[in-house]
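Encoded as structure tokens, here's the structure I'll be asking about.
Left out: one protein chain. Kept in place: all the others.
Showing subunit A:
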Amino acid sequence: MLQFKLVLLGDSSVGKSSIVHRFVKDSFDEFRESTIGAAFLSQTVKLEKHQDVTIKFEIWDTAGQERYKSLAPMYYRNANAALIVYDVTQPGSLVKAQSWVEELKHKVGDQDLVICLVGNKLDLCEADSSVRQVEIDDAQTYAQEQHLLFHEVSAKTGAGIAKIFQEMGEKVYERKTAESAASAATQPRKTLNVELQRPSTNDSTSCCA
């Protein structure tokens, strides 16, 4: 089975862990503890577009708190997909999301990475449209400019969650197959799996340096 590394980034308490939880367990927990460090888990997705193709996402659910920011490169380096989450009721979180997009483009290189911008907590706007602080058009325009996938979702109701992962799955799969088809001639039997183990660096003591 093809494995892809996916990382969730975004400001704290925008709902990254809730999105993962909805995707993996299809449930929602109103009182979620904020993530410390990062949580790793994997989930398979059956692709609708491609028959009999199931891929596996290895997901890094990172902490949004500023103090863990210096650890982020470890999680997004080598990633195949990134889910950048903001909260549609918090304009500041979109700014933060944009800075993540910048950082990823700068550090990872666009061509390898599928980035999806996700506005979460849509359920709050449905209940009361006045709480919306980020207009869908603004975010969408930005996403188009940057060539990002874009969705508004609600981890609470589950609306749109499965679709993001489905779409990301298709994208990374298509890229991978195109890539391996191209390199098949030159490098036969090269493993299809992503390289998970990185050579360690000597940067052992600092976390928040």
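Odds and ends about this structure:
Convention: contacts are C-beta pairs under 8 Å (C-beta built on N, C-alpha and C of every residue); 3 or more make two chains touch, one makes a residue touch a chain; residues count from 1.
Throughout what follows, contacts and distances are computed from a predicted model.
In the listed set "MMS19 nucleotide excision repair protein", "Vacuolar fusion protein MON1", "Molybdopterin synthase sulfur carrier subunit" or "NADPH-dependent diflavin oxidoreductase 1", the entry agreeing with the UniProt name of the missing subunit chain is "Vacuolar fusion protein MON1".
When the omitted chain is restored, the residue from A:F23, A:Y68, A:W100 or A:F150 that touches it is A:Y68.
The missing chain, though absent from the display, is touched by one residue of A:S34, A:T54 or A:T157; that residue is A:S34. Taking the complete complex into account, residues 12, 24-25, 29, 32-34, 36-42, 65, 67-68, 71, 74, 196-201, 203-208 of subunit A touch the chain not shown.
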